[in-house]
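Complex shown without one protein chain; remaining protein chains in place.
Letters A, B and C mark the chains in the order given here, with residues in each chain numbered from 1 onward.
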């Protein structure tokens, strides 16, 4: 099957890659959590439009690919919630007025200091199509990795998680940084291709390629759903209260 | 000037990148350290030969580009040492016999469990052309980032470093992971293009592009040497003993 | 001078301590920040009363000693703000309804799951007598150390801080945990005795003793004020906006 990154590799890359031994299928364990990284208005824009348009209003927006990924993530969420797999959202922290806490971000991108977006939409809110439930874990972060300066690792140890299903944005930025950290802590990782997105086409493809080579299994949504099917239902019920979610479902 | 990554970007990438605001020149501070990541026989092979050949003996080798970078790093080292800028090397830790401490590495690359290389060369030794001095800092690590599970950050705080000059390999792997962590701790970062290398051509170019966009200044060796020229000599003399080095120079 | 811990030491302790070599005065550097740990209603109660009383309403309260320390901290804050030394507050995070994020805390103290306090006072709010300004740094944490799962270290590197003046509560709990982490990152540390407090008398005294022996200088408020006098005014003005504070002072 043709991979999204094939177009970007050189002939030499294809040859060396095989000999180096990378890209094996690592597989996932029996205790996963679902990690949804930064799927906020800042990175999606407030409506579906091409990235070239969207970026004029929301300078971090990834445009249409974001909204395609949101659709696929709805499907993924539905299956994960049925098994009561923990769902962990990350998003950014609203900056101080003086921008101090943005730190190094503004050194490389001075626009980070400007107001973005349109009225009625808070940039750091998760888009309403996949808005978190009260029972989900919700992690606010300042840096690319979902682990940096957060309690994510503490929560994962508490839950006894052994695998992370990773989605969100940007593939080459916060997704990749989080995957490298998760790999470094020896978690098994599946990156769901249809549920990740980036404003850069080459960056997106090469991030998937690099992650699949060394750190994570780059999986299709279909394969991910099949994997979730194999996970026992309710394995975290003694740790985490999914009750509100269950009530919510009952009420619908 | 044509950049190494231009070939890999799509037309849309070029357009969106500008509007997003990334790629500003961040600049370096006044208290740098030089970080040389994993320039060992494992990643260079024991002799200069094309990567397609070298990888047959050393499966992680990056081939000729490694040796080109070693040449440039000799120049860089010479200037850094003259100013008594701390030089920090990283390399891998020899694995347990059962491979346990390699952890997730072997899930994606089963060759990690096999013996590599040729007799007379220890894979984790820094190549002798740029071998560390006794007074350099030497950090052994198990994971991509030079910060993960090491005392690097502790040493940087002790020294009062504000900037890192980053070189070594692989650009898309350990260099990038270390840069993302350094960025997250708010260090200013210069990645020296001629002194970094990777076995993958697309991975190398896109890692430089992504880092330069968001996390670090991708600098030429020439610009780096000009920067070092501006650093005051001996600013770390009260913290770190460069004595052996000075003796060594005197003896030559 | 008689120290608060003298009463608790054994004769052998006094002898061995000297021979071991600990307890040297380390001194502080030239770039301090002030860290105020968890001085919230949860740990002070909502009014000054003996700990034996206060603990019936607020099970974590430290009673009168808390309010004595608050008085002293007002003095300390006044002098630190005059020099525009960064002030960093920490406090707890309001728990999820299911208590999941409290984690190990509830294993040792089941009362952590119960509602505490009296109406009109939010347990995690800093007491109004030393309430933070908008320009202060404000860190919410789940664990004892102010560094664990927070961006404190990132901010300290950004500021170029080399020393921490530490106050707050509990001396044997979050203060000590934060001091051990700060020590491990090679920050110079002054613990201000009059501005720290604990619900346990022996725990308080021995925490001061242990910290002073190995990790930090246990300082009187008077010595701390003298030290602050030596700090240059406005050394962080290029990093942090103290403007609102200045305006606030002007308006008063």
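Note that in this section a contact is a pair of C-beta atoms (placed from the backbone, for glycine too) under 8 Å apart; a residue touches a chain by one contact, two chains touch by 3 or more.
Being a predicted model, the structure only gives us computed values, none of them experimental.
Colleague: Which chains here would be touched by the one that got left out?
Modeller: Missing chain, whole complex, touching shown chains: A, B, C.
Colleague: Among C:87, C:206, C:219 or C:240, which residue is in contact with the omitted chain in the full complex?
Modeller: In the complete complex, the chain left out is touched by residue C:206.
Colleague: Identify the residue among C:112, C:133 or C:225 that touches the chain left out of the display.
Modeller: Answer from the full complex: C:112 touches the omitted chain.
Colleague: One chain isn't shown here. Among A:101, A:162 or A:223, which residue touches it?
Modeller: A:162
Colleague: Can you list where subunit B touches the absent chain?
Modeller: 96-98, 100-101, 103-104, 134-135, 137, 142-143, 148-151, 153-155, 158, 239-241, 243
Colleague: For subunit A, which residues lie in contact with the unshown chain of the complex?
Modeller: Answer for subunit A: residues 153-158, 160, 162, 184-187 touch the chain left out.
Colleague: Considering the whole complex, not just the chains shown, which residues of subunit C touch the missing one?
Modeller: Touch set of subunit C with respect to the missing chain: 5, 8-10, 12-13, 15-17, 19-24, 26-27, 51-52, 55-56, 59-60, 103-105, 107-112, 143-145, 148-149, 172-173, 177, 180-181, 183-184, 186-188, 199-203, 206-207, 209-210, 213-216.
The rule is short, and it goes like this: only the chains that are shown with their structure count from here on.
Colleague: Find the geometric centre of each of subunit B and subunit C from their Cα atoms only, then give the gap between the two centres in Å, rounded to an integer.
Modeller: Using C-alpha averages as centres, the distance is 39 Å.
Colleague: Between subunit A and subunit C, what distance separates the C-alpha centroids? Give it in angstrom.
Modeller: Centres of subunit A and subunit C (C-alpha means) sit 36 Å apart.
Colleague: So the centre of each chain is just the mean of its C-alpha atoms; given that, what is the distance between subunit A and subunit B in Å?
Modeller: Measuring from centre to centre gives 28 Å for this pair.
Colleague: Going through subunit A residue by residue, note those that touch at least 2 other chains and give them in order.
Modeller: In subunit A, residues 103-104, 143, 148-149 touch at least two other chains, as defined above.
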